[in-house]
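Not every chain of the complex is shown here; the ones you see sit where they belong.
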Amino acid sequence: MNILLINGPNLNLLGIREKSLYGSTTLESIEKELVKKAISENVSLECFQSNSEGEIIDCIHSSKTKINGILINAGAYTHTSIAIRDALLGVSIPYVELHLSNTSSREPFRQKSFLSDRAIGVVSGFGAYSYYLAMKGLLDYLQRGR
Amino acid sequence: MNILLINGPNLNLLGIREKSLYGSTTLESIEKELVKKAISENVSLECFQSNSEGEIIDCIHSSKTKINGILINAGAYTHTSIAIRDALLGVSIPYVELHLSNTSSREPFRQKSFLSDRAIGVVSGFGAYSYYLAMKGLLDYLQRGR
């Protein structure tokens, strides 16, 4: 089973920027940790990060044939990108939306997600641990064979 | 460590009503399963369900001194009850909001939650598995000692 983790704009700054809001763990260490956990579940996890909406779309397209499920923290593009939504629906791969912070306690423009209504599920607010919960949720979904 | 699980209105119908939407697992079996998982994490889990807003508030109040964290699936009251929000904030116990279905793909009036902006985090859409993910997220939060 192959899983793809997509991180959107500014998530490369994790552990560097705004630590009070996002914690001090870097994206690299989150990815490493998650790959380990994936292996222990017999799952192969690929990681991708980009600040470019177009590159994220390209990445989703290229995953079409080899990926069984997607974990996506689209960052700010969650709230503005219909194109990423279309890419995810276009390749017909089930995905879980996740966020480090609890977006519902932030600015009004972060209350709208173009991804969530077509996601399997959404996990938000647990910091770096959101990634692990989202992966567990995705795997449970895929194993139930829905 | 003591955890309280609160289920709101109509969740006693789980596994009985609208199976295509909510699956065929009963609330009783979800609770049993979760208690077992809690024990394996050395956590004591108490379960409560009510169709009455007032009883849910009473239950939250009575948990004030003995409970370290709350898991709440407030069902329809998620979208209409400021009083339950006030009860949760009044007792100052950290809580996780969870939903069986992905509420963001449902009716517009289910897009508003009076609980989420003050929750640690939110988990929705993973069916009965949402309970397990939410408990994992709550425990991680409590263990980090935030």
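Note that the chains are named A and B in the order they appear, and that numbering of residues resets to 1 at the start of each chain.
We take it that a contact is a pair of C-beta atoms (placed from the backbone, for glycine too) under 8 Å apart; a residue touches a chain by one contact, two chains touch by 3 or more.
Here the structure is a predicted model, which means the values were calculated and not measured.
Undergrad: Assuming 2 chains are placed, give the number of copies in the entire complex as this structure defines it.
TA: This structure file describes a complex of 12 copies of one sequence.
Here, only the chains that are shown with their structure count from here on.
Undergrad: For chain A versus chain B, what separation do you get between their C-alpha means, in angstrom?
TA: Here the centre of chain B sits 24 Å away from the centre of chain A.
Undergrad: Which of the residues in chain B end up touching chain A in this complex?
TA: Going through chain B, the ones touching chain A are 102, 104-105, 113, 116-126, 129-130, 132-133, 136-137, 140-141.
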